[in-house]
Structures are given as structure tokens and as C-alpha cells.
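The complex is shown incomplete by one protein chain, all other protein chains being positioned as in the whole.
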Amino acid sequence: MLNVSIIGGSGYTGLELLRILLNHPFVSIKRVTSRQFAGKQACDIFPSLPDETLFFENPSIEDIARDSELVFTCVPHKAAMEIVPQFYEKGLKVIDLSADFRLKIQNTYETWYGPHTAPSLLNQVVYGLTEIYREDIKTAKVIANPGCYPTSVLLPLIPLLKNKIISNENIIIDSKSGVSGAGRSLSLTSLYCEANESFMAYKVGEHRHTPEIEQELSIASEKEVIINFTPHLTPLTRGILSTIYCDLKIKNLDLSEFISDYYKESPFIRIRNNNILPNVSHVRGSNFCDISFKTDKRNGKLIIISCIDNLVKGASGQAVQNMNVMSGFDEKTALNIIPQYP
Amino acid sequence: MLNVSIIGGSGYTGLELLRILLNHPFVSIKRVTSRQFAGKQACDIFPSLPDETLFFENPSIEDIARDSELVFTCVPHKAAMEIVPQFYEKGLKVIDLSADFRLKIQNTYETWYGPHTAPSLLNQVVYGLTEIYREDIKTAKVIANPGCYPTSVLLPLIPLLKNKIISNENIIIDSKSGVSGAGRSLSLTSLYCEANESFMAYKVGEHRHTPEIEQELSIASEKEVIINFTPHLTPLTRGILSTIYCDLKIKNLDLSEFISDYYKESPFIRIRNNNILPNVSHVRGSNFCDISFKTDKRNGKLIIISCIDNLVKGASGQAVQNMNVMSGFDEKTALNIIPQYP
Amino acid sequence: MLNVSIIGGSGYTGLELLRILLNHPFVSIKRVTSRQFAGKQACDIFPSLPDETLFFENPSIEDIARDSELVFTCVPHKAAMEIVPQFYEKGLKVIDLSADFRLKIQNTYETWYGPHTAPSLLNQVVYGLTEIYREDIKTAKVIANPGCYPTSVLLPLIPLLKNKIISNENIIIDSKSGVSGAGRSLSLTSLYCEANESFMAYKVGEHRHTPEIEQELSIASEKEVIINFTPHLTPLTRGILSTIYCDLKIKNLDLSEFISDYYKESPFIRIRNNNILPNVSHVRGSNFCDISFKTDKRNGKLIIISCIDNLVKGASGQAVQNMNVMSGFDEKTALNIIPQYP
Partner (left out) sequence: MLNVSIIGGSGYTGLELLRILLNHPFVSIKRVTSRQFAGKQACDIFPSLPDETLFFENPSIEDIARDSELVFTCVPHKAAMEIVPQFYEKGLKVIDLSADFRLKIQNTYETWYGPHTAPSLLNQVVYGLTEIYREDIKTAKVIANPGCYPTSVLLPLIPLLKNKIISNENIIIDSKSGVSGAGRSLSLTSLYCEANESFMAYKVGEHRHTPEIEQELSIASEKEVIINFTPHLTPLTRGILSTIYCDLKIKNLDLSEFISDYYKESPFIRIRNNNILPNVSHVRGSNFCDISFKTDKRNGKLIIISCIDNLVKGASGQAVQNMNVMSGFDEKTALNIIPQYP
């Protein structure tokens, strides 16, 4: 059994880790930390949870390190950079769900997020987009688990850019997210009466997932890529759908076939033909990423549609997928969840 | 491996059976029938399904009987009474999700539903409320799987009536259901724009689940029980919550303790204290039934709140639970699904 | 022109008053106060508002009194009892939307809400259920605008109790409210991801609208009435639907006809026959209260269904209706809003 702990377990990603890991046959959950709820039963805070033996705690780093081999850090950015190095130094494997270790260039991080206090760790970290970096993840000590928007965008784009199938210029990404992407903290825009029957764009051209997407697209295309990224808030709980517009360089290629082949060892990628376009409801609660390609015959633009459950493949599911790869478990362990429909 | 088939598999209960059974370690799905979609891949009709080897068929009863040991019949009432006897005669076990075999008295059935063409089978059938009739289910040949509203109502009420804790008069049941209770067929009231931002009562005092509830409450109290039952339609996809008002006969009893003890061998019953009232979101996608009791100190009324996922404990989950009991499997097999929250 | 001000205008009831009053031909809005947003344009805080000339202010009571003849106080209970007496003493008419002046007996108020600091005003106040107290409202100085749940419950029940048509015992009220009833303040249960796809009862037997309902039912029946009141939270923005169970004393009376006649001078009461049951979507955005009656033939119970838009007839609409009556305007002025459907 792999002994794991969840640091900052009282948000939606913490709960989702619990939902998945409580059914994991090779994992033992040692500690779930929460400053706010320390001492309380997890199932009192999250009444969906059936397990009555689980309590939130507020232990020291030492206590956690003593009985855990791997930690999932689910704390906000800035807080993660304080604790991840401590776990790393104590020899624990870390899967960090915050943004703190996703950007490889300290400068880029600081432009978008402010000062970084643990830059020396940046080059130890593997970006945890499992399907792309699987080999590196196997031996990684610290994983920067990708952002939700980037996961939906990078999975279809990286294979195309790596193979020079599309231009690396003029890529436009129009993404739509459910409200759970904003987490469980109190804010006006997250209120039911504000988000219900509502639809809006936000942080147009300014969202912090922009440099993360650009970093990975630049690596794939071996050239600096500048994108347009516009996120939208849509009235549903779970799901991200990204509509991506780009220019084909190689025509007459069967893209569905190409990408199916590219991901043939990746059980969570499902390529859709044009009769069944991706829909967030088709992936709800699961680790799938559904992708489709459509070329607009009238002007040659390639339109890519991609969707995930932001809390699963966009966060906790991918984190467990990475843990499975790091630990030599079958990648699908505890993740063969059939989406709940309707 | 138990060989099972699903008859009428293209509705929401059929899909939900597939979601559960595809993860069942001791079951092999032989056939899934659908007149409408015969010949099509199940995952083309239900794109949430990952299994690409499953096809809808329209085989003869003989073909189904040849390779199946147990069938789930998910056809509408009236259609079920035509096919259930045929499977029964061929020696298959049947779990019928329609209303056709739930009422033991032919006359009562005909008052509410019209003519019954297979009345002779009625006394062979076991009412499949697992927690109450577990012993009978073990050896049953035909199960009448309970209705969704009755399941939510009977589980808390039967133990209280059996033990004369509440009066069998003046029981008022105010139930609220999500829209999936109406199935996947096209109707004006099921349209998004009609059901969204909408809340209404329907079939007040006339809903066909009334005699089903009354039959079981009468058995429990050994006296004829007449209830008031008012169902409501609420804008959510899954879930039923019933608020039940009744008169306590025995006071000063700790009802939570009593019922916890009554159901101590029933893993899907969760008794809630008053800090965490039942909420359909706490059981979503799972086979749990959450129950709480509250006595109104000002007038002595007992208010019972009970909720289930109508597609799981209210239909396909309970059907699998019954199959597990009939087949000697652990009752929780394939049903240890942690509710998906949020 | 009647000069009015809105005290505490930055919540949903304040916004709804603005939506209605900006179209009122005989009203001039002098001031809209908000501590939080003083100095800001109202249309920056509420971008739905087209009026660009309206600013939030934080003026003194004296300033408000100088240029206003009538104030709507939309502050929380406890805060209202501080300011309503000051406006009253300065000769302004007051329509108070809080709970502070709804209960006539100081003791009852204090049992449910805590200390009351302005009990001497209680006997000056008229309870603003327009259809019932229209004559008193015409000359009232201070109106206690009814709570949203009580409005939906009292309008159908008072005529029946006054005329001894139903028993005053064993009245059970099962109410369902949209999320806007909780206002615009930040709380976990008001978050989109918590309220969406969710349905629960809350404050069972303990809701503060209980004594308000009982006070008015007791007056109508000239006898103390004790009710059972169970509110529920339903995933929609606007609307309350109450299902009321009671015992008929006079049978063979056409209740729809009786009540249509009772309310024949009340343009906002719509009596529904049983083909079209009340639905919150039929009254959305309007001041209507839709009511239907159904007798359960099997056991003689009377089931009353009643619904309103909680922000209109349940709050700001009824406040304007009261202002119209107090000011000699046609009761429907600015309130002839056709419900927005779908």
C-alpha cells in the first residue's frame, strides 16, 4: 500500500481526491489536513462521503512526513511554494495542484503571479500532463499538476504542433468553464443567483493560465507561441469545453486517425467523429478528455473542440493518474469511472 | 460469471444499469435490446459510455433466453406484463423495473393502470425493496423493482409502522423529484425551457405510486393505510426528496437510534442527525438512502425527510442490489459508488 | 410626484424596487442608500439597470427626511428597528421590508429574534398583506411588509379560516423557495455549486416565519393556531411554492368560486383550475399569487397550492402595491408586469 496524505483537503479538489482515492485498491490515506476543519469528521463537512473513519487534521509537516510517502498539495498558489520544498527535502513525492511550479521560467511566473520563493525547485519539477510527459513522470519527485484550462487545450494541440500540422501563429482559444472551477470559497460571482441563467467572459486576455498554455505550446513547436485565450463562465457545476481555432499547414491528413494513433496508449483520450461532438456531460465525473476536429470547408480553418471534467482530468483525476504512473500502478487504477449521465 | 441481459436498454434506467454493470466483477452483459436503436453501438447513442464493444440488438425472447440467466426488463408498464411471463416460463430470473408486478391485488392494479393480462404471475413476485424483503429476494424468481417515490417513502416508514411507533392515520407525503424521473421520452413538461426555473406539483392525489405505497404501509401496519401523496417536479436532473408528516404514538424514543439499529445490516441506509439534513446532492449517483427525523416540539408532529437518487436506489441501483442478493454476491458489489459532489 | 427613498438598496429587494419604481409614473426616487457602495453609480453595481443618473449614497436620516415623503427600508432585522422609528417621528411614511415590525406581540418577537428596542411602535404598524388589510393600509403610517413564505401561505388560508371552511388544527405547510430568498450576501449554501442540483429542507419546525404565519391565521380564525412549517431550498433563482394540507369542515363548497369571489377586487390573485396547477414559472417577475385547491377524494384532505415570485409579491412588488394603496394610486400602477416566460 502506498501511504498518501492530502494537504488542504477541504475544497472541491480535496473532496474529489477523496472520492477517487477511497476506491483505490493500492492506496492508504494517512492524513487529510484542513486548518479550518481540523478535528472534524470529513463526512460532516462533506456529507456525500460514506467513510466515517476519516477526520480532518492540522498536523506538522514532520508528522505528515513520518507516515506518508506521497502528498497531494491542494493549497492556493503562494502557499504551495512554502510547503512543497519542505516535503521534497524530507524525501516525499509531491503532486502539487497549485500553479506554483507549472511555469519553468521564474520570470514568467513573477510577471503573472508575483514573487517566487522557491525558484531552485523549478528545474526538479515535471509538468504533469500525463499523456505527454508519461516517461518523465515515472521517475519524478515533484509533479506540477496542470491547470484545468491548459489540460483541455494542450492535449489536442501538442501533437499537432509537434508534427507541424498546424501553424503556431494565430491560435485562438475560446474556453468555457463550469462554476466549480472557482472552488468552494465565497465570492459574489460564485453565488447561485449570480451564476445561474448567466453567461459571461472574464479576464479576457489576462487569465493566468495563458503563460502555462504558451510554455507548453512553445516547447511542442520549438518556437515561441503567443495565443489568444478567452475564458467564459457557464452555468453548470462541472466541465470545461475549449473551442480552438487554428490554421492547418498540412491538409488532406485524417486528423482523427492521426491523433487516435498518437494517443493509442492513452486510455483517457477519446476522439469523437463529427456525429457526436464533445459535450461536458459526456465526461462528467470521469477522467476522459473528448476531442473532435472539424475543418471549415469554406475557409480552411481547423476548429478543435475538447472537453474534460475540470475537477477530474482538470485536477484531482489527473493527479491520481500521475500518482499511478509514478508508483508503477496501472494508469487507470481507481479512474475507470464511467461518466454519470444524465 | 452471471449472464444478464437488459430489455429496453435505451432509456435512462437502461443506461444507468450499464454504468453500474460494466463495473460489476461477476456479471457478463449478454444483450442490450432496443427496437429503436437495434444495430447501433451503445456508445453512439450514449456517448458517455466508454465501452465500444456493446451494441443494441432486437433479438427474439428465445435468443435472449438461450444465453442469459437473468434479465432486467426496462420497458414501460403494459409492455412488461407481456414479456415477463415469457422469461419466467423459460426459467430466467427477472427483475422488472416497470409497475406491472408491484401491486399484489389485480383489482387495485386495474383501478390505477387498466387491464392486467398476467395476473397469475402476481403471487410469484417478490416486491424488491431490498432492505425489507431481503430474505424473500434471495430465492425469488421474479422481482418487482419498487418505484422511485415508494422507495424513498417506505424505507423510513415501514420500521416505524411495524413497531407501532407512529399512527397509521393522517400520513402526509410531500415528495419532490428531479426531471429524469420522467424518462428520456419527448414531452413538453420535460423540455429544458419548461422545467428550468420552474417548480410545480402534479397529479395531486392521483399519482400511480399511491397504491404501491399504501400496499406496503398496510402490510407493515397490518391495517389498511390511506395516505396523502403529492409529488412535485423540481429543476434538477437526479434526486427525490420526500418530506413525510405523521403522528407519533410512542414518544421519548430516540428514532435515529432505533432506525440505525433496524437497518444495521443495510449498508445503503444512512441516518442523518439534525446538523446535516438529507440533500439529494449528497446521494447523487449512489445507492444511498439518507434519512432524518425531526419532532416539531411545538405540536408533536414527526417530520421525516428521506432522499435517494431516483435513477440509482430508485431504479437501476436497487435492481442490481436485488440481483446481488438473488445471486449470493455481496450486496454492495458494483454499488460502492461514492456520491459525486458537487 | 411622490418622493421616495430606498434605505439599503444594494441587495436583491433594493434592486427589485428600482426595477419596478423606475417605471412608476407617479414616483420620484430621491435617494438610494448603501453604506458599502456609497458614491458608486447604481448601474455599475447592478449592470442590468439602464439608468445612469442613479448613485448610491450614505446620507443622514435628516437628509433623507428632508426630501422624501416615503421610505422603503430594506435593511436586515435588528437594523430596521433602529431607523424605522426615526423616520416615523420625522413624519415620513415607512414601508419596512424586514421582520422587525411584523409580530404584534413583543414577547413573540423576542422569543424568535431576540430583544426588540422599539416595542412602542408595534401597535402603530399595519401588517402589509395588501389583499387582507387594504383598508387599514390606506391610512397607515408604517407598514410591516410581509415575509415571502407568509404571503404565499396566508393569501389562500385566511379566507378559508375566516369563514370556518377549514379546521384551524392540523395545518401542514410544506414550502419550497428559490435561492434568491437568501439574499445577495455570501454564504456557503448560496454558492452555485452547493445549491445547483441540490434539494433540501432546512430549519425544520424552526423557521422564523412560523410565528408570523400563526399570528395572522390566529387572527383570521379567532383562535390560536399552531402550524407545521417546513421550508425547502430548491435550485431556481426566483419563486416560492407552498403546498398546504388541511381538513375541510364545510364540504360540497366550490372553493375556487368562493375564493374568486372573495378576491374579486384583488387583481393579483389568480385562481387556477386543476388543469393548470400553479407553477413558479407562471408568476416570475410579476406580482401575481396563483392558487389552486384540490380535495383528495380518497381521504377528504384539502390540498392548497399557492405560488408567488418571492422578490415581487413576496417582497418589493407587494411593497410598491402597499405604497400605491397608501398614496391613492391605482393598486396596479407599475405592477402590471406580465410574467416573463420561459
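By letter and in written order, the chains are A, B and C; residue numbering begins at 1 in each of them.
Here is the rule we go by: a contact is a pair of C-beta atoms (placed from the backbone, for glycine too) under 8 Å apart; a residue touches a chain by one contact, two chains touch by 3 or more.
No experiment lies behind these values; they were computed from the predicted model shown.
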Just to verify: which one of C:34, C:151, C:175 or C:237 makes contact with the chain not shown?
C:237
Candidate in contact with the missing chain, chosen from B:184, B:203 or B:223:
B:184
Touch criterion as defined above, residue of A:59, A:76, A:183 or A:235 at the omitted chain:
A:235
Residues on subunit B facing the left-out chain by the touch rule are 12, 179-180, 184, 186-188, 190-197, 235-237
Absent chain, residues of subunit C that touch it
12, 15, 18-19, 22-23, 44, 46-50, 180, 197, 237-238, 270, 272, 275-276, 279, 281-286, 288, 290, 336, 338-342
Interface with the undisplayed chain - residues on subunit A
170, 172, 174, 176, 178, 193-194, 196-202, 204-205, 210, 226-228, 230, 232, 234-239, 241, 243, 245, 274, 277-281, 284, 294-299, 301, 303, 305, 307, 342
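What we mean here is this: only the chains that are shown with their structure count from here on.
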Innermost chain, where centres are averages of C-alpha coordinates:
B
Is it true that over half of the residue numbers where subunit A touches subunit C are used by both copies, so same, or is it different?
same
Distance from subunit C to subunit A - Cα centre to Cα centre, in angstrom
46
The positions of subunit A in contact with two or more other chains are 12, 180, 197, 237
